[in-house]
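The other protein chains are all here in position, but one chain of the complex has been omitted.
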Amino acid sequence: MADKKWAMVYDANKCIACQACSVACRVENNVPENLYRLQVQMEGPNGVYPKLGMNFHRQSCVMCNNPPCVPVCPTGASHINNEGVTLVDNNKCIGCKYCIVACPYKARFVNSVTSAADKCTFCWGTRVSKGQKPACVEQCITGALLFGDLNDPNSEVNVYLRNHHHILSKEHLNTKPKLYIIPSQRGGVKA
Amino acid sequence: MAKRISRRNFLKLSGAAAVMITVPIIPRMSTWAGDQPLEGSTSFIGSFCEICTSRCPIQGKVVDGRSVYLRGNPQFPATGGTICARGTAGISQLYDTSRLKKPLIRTGARGEGKWREVTYDEAFDYIAQKMSMIKTQYGAEAMAFSTNKGLHTPIFYNLAQSYGSPNFCNHEAVCPLTRTVALETTFGTPNLAVDYANTKYLISLGRNYFEAIHVSQARAVMSAVSRGAKLVVLDPRYSITAAKADEWHAVKPGTDLAFVLALNHVLVRDKLYDAAFIEKYTTGFNEISASLTEYTPAWAESETGISAVDIERIARELAANKPKAVVDWGWRSTSTPYEYDLRRAIIITNMLLGNLEIPGGTFFIKNAAFLNSMGAGPLITGLAMPKVPAFPKPSRPRIDGAGVKGHSNFLVPPSEGVAQLFPEAILTEKPYPIKGWLINRFNPAMCLPDRDRVVEAFKKLDFIAVCEIYMSETAHYADVVLPDSTYLERDEGLFDYSTLVPQYLIRQQVVKPVFDTKPYWEIYKSIGERLGLNAYFPWKDMDEFRLAQVGGKNEIVESVKKSGLHTFGFKPIYLLDKKSVAEFVAKMPGAATLVTDEGVIDLPLLNLKTPSKKIELVSQHAREVDFEKGIPQYRRADMIQPGELAFIQGKVGVHTNNHTHNIPVLNQLMSDNRLWIHPDTAAKLNVKDGDTVMMKSKNGSQQCKVLVTQGIRPDTVYSYYGLGRFSPDLKRTYKKGINCNLMIPVSVAAISGSTLSTVSVKLEKV
Partner (left out) sequence: MDITWGSQLQYHAVYWPWPIAIYLFLAGLSAGSLMVAVLLKWLDKNNLPPWDGLIRAGAAIAPITIILGLVLLIVDLGKPLTFWYLMLYFKPSSVMSIGVWLLAVYTPFCLLFTMAIFKDHFFSGTLAGYIRFLQPVVTFYENNSVKIEVFLLTIASGVAIYTGFLLSAAIGLPLLNQPILPLLFLASGFSAGIAANIIIGLTVFKAVVEPKNLKYLLMLDLRVIPFELGMLFLMFAGMHFLGGAHALVGIQALTEGFWAGVFWFGVVGIGLVMPLIVAVTALHGHSYKKTTVLFNSVILLLGVLLLRFYILYAGQIYTG
């Protein structure tokens, strides 16, 4: 039985940027004030009135399978586990911020409380490793987030991805992200 | 007092505790800590949220004595165990040290912000003394009582009515009052709703599902849309709901009625309506049909800006999808002075589509009262207020005319009232002076139109007492401020949350009060007792109150306490759907006698509380107040001066109206707002994105930062509602953003009494 390879699907069509996921993440992970592991940003309205569109963007770690933030860590605090989740070992992190500079997705930040590098962890420690879904996925009120094992052909993520056109962010950097994005069909044309 | 643990040590300890707590089935969710130790249930307690009036079911528990874990109640399928950002941030409100912590009595001038801390006893004595004085000097009617609408309302009104005042109201006049009155005058009850999840075609006239978030509605609409339902949105602004819709039409503000009448015109003209339904269950069709002749799509195009071709097509598409086709009769109903006509016209559209009591259409709320009145068999326990002696009869009628025969506001239910007339009565002393105002969980200074006039009214009163969580703008002008406990800190009664099935929620204390606060029911009972009204508060605590609510049926109380939700085991009940009726009869065999040959139950639809007992397309009750209002008619709103712009507002997903801006987490998400203007408007003013303009209406003026966007009509400007807070104690949000009610004059819609939120403004570059 292959190791699990956790992935998340973000359907921008269903996302309404209500920030329930962002607040749930904050509560679940003790994220310090004014810092975010997860934000949902809106961009628009795009287009020319009255033919408009709005884009929705989940700003968080995209859980690269070939993460640029791991090789650069001088102590190995930033590491990827056998289920494809990149994590930071706060005890080993010295706060050099190399991983923050190396991340092309602006996913990382310095946690003002632990002074270590911090980012979305798919709630691995508190939930996924115990058979639960991440807090954001559970809290999403419109069901825009899915979570599951890429190595399981019948997992909800695989089923959804087979049925929906999807993209990966900055694919050309060969980071192999595991946050799959279903782009909004009503994003509008940037004038 | 326990030794205070530093944040770092706490995090280390909670990590260790995390390992220990993982063992049981419930997964460990480390949650968000405040700085004080907390006491409360360590296993999940069912309750429901109070951050907005959607009141979604939640569960909460105290973790490690330091933090609170909140989630949606997974037993409630409509929300699927989720809650929105605001509900999740409930604990941020709980821990917020800027909350009111102790009762306060004013020392300086009203509005000066000088207070002294007192005990609850002293505050209660003071309030009771003042209220007695007003009763003796001016009569009980001179005391006004206002609250927002919720589980607390009956207890609050109980105090008002036992005191002897007829002048009690809630906030509904600034929100759904017209919808309520429109439904009531058509169906004999306002208790109807839309079945979003199963609909195939949904038209929204400004109902912003994805920003004015009611979780189960947002979920249901998104689910329907994802499964192919078509969503058509009319809104002068490109909202998030518009962004998810198949079609967005930027309707001219105040002209939605023309669109709806044109839809009805096409449905009738081309005989696309459900003739059988109309024939059997409604009255007044012929008059309505005749009235629609002039409301052609071509005419509607000239009023609304929406092309006649589109209107024709949408009408046909509606008909093609009937009965699973709905035009949403909305929520906030304050967009034009002719709001009553608009909501009535929309109701008529739905009836023409024959979508009542069908999956994907509209339905009567199946609460105990409705089901019991069908005579289907054993009665379902309804919720009632505890029995109290008869209320004293006031010697003068209500100042707002709600329910008062002969008054233009007769059709406004007295339990709602016309809130914006309360400051008017205070200032004009007509029909008689109001001298005191007791206000609960309500912020008239922010939510009633003409902010400056409301503040003027406050200054004129002899006495103001406010019960609140924060030092709101209204509390700022009070004589006495009583801190309420937050919803997480109080037990309350059972709450009727019926929809397609009867069901009850309960509010249960998740955590013991963090500060020295009392729950509102204890506050009003204490005040009542000091006024000699003990007989009207026969319950000593919530346990007794709850038991009284269910007429002594303790098993119901126990059931709802256990899971946070008590259902009666029904499947969704659609009376005109054969499958649903069969399921209903299986559960309530006594209902078999009501089933017709067609396999439906339609007796209730033929026994409505209307003069004709049927659905009144022409409302006789409305005609009794004003003959013109029996049939929806179009009049130009004429709200906007030539050359000026229409200023409209709307809700945002991370805040609730005037409530949440000081809550730390939500304040950090959004602390400011800008005025949306079209590039053409910007060009005329010679401003660019981020510049400041002065927005002026007849009522007031303020500086606003502009957001230049294509997402608003060139003749309209928009801002999110609720900012522009002006209570100095709300430090995080003080003076940030645009205050909408500063710009808006007081008005009362004909028949239904609601305010008007569209106002004419002009802009000047600063």
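Points to keep in mind about this one:
Each chain carries a letter (A and B) given by its place in the written order, and its residues are counted from 1.
Criterion: a contact is a pair of C-beta atoms (placed from the backbone, for glycine too) under 8 Å apart; a residue touches a chain by one contact, two chains touch by 3 or more.
It should be emphasised that the depicted structure is a prediction, and the values quoted were computed from it without experimental measurement.
The undisplayed chain touches these shown chains across the complete complex, A, B.
Annotation: of A:Val72, A:Leu87 or A:Leu168, A:Val72 touches the absent chain (contact as defined above). Only one of A:Pro50, A:Gly95, A:Gly125 or A:Pro183 touches the absent chain when the whole complex is considered: A:Gly95.
Set against the missing chain, the residues A:Val40, A:Val128 or A:Leu150 yield one that touches it, A:Val40. Although one chain is not drawn, its touching partners on subunit B can still be listed: residues 652-654, 668-670, 672-674, 707, 709, 711, 720. Annotation for subunit A: contacts to the undisplayed chain at residues 17, 19, 22, 34-36, 39-45, 54, 59, 68, 70-76, 92-98, 100-106, 109-110, 115-117, 170, 173, 175.
Keep in mind that, in the parts below, only the chains that are shown with their structure count from here on.
Computed from the mean C-alpha positions, the centre of subunit A lies at a distance of 35 Å from the centre of subunit B. Subunit A contributes residues 13-14, 16-20, 22-24, 26-30, 33-34, 42, 44-50, 52-54, 113-114, 126-127, 130-132, 135, 138-143, 186, 191 to its touches with subunit B in the complex. The residues of subunit B lying in touch with subunit A in their complex are 7-8, 11, 18, 22, 27-33, 69-72, 79-85, 87-89, 91, 210-211, 213, 215, 218-219, 222-223, 226, 238, 240, 242-244, 248-250, 653-654, 664-665, 668-669, 678, 709-711, 713-714.
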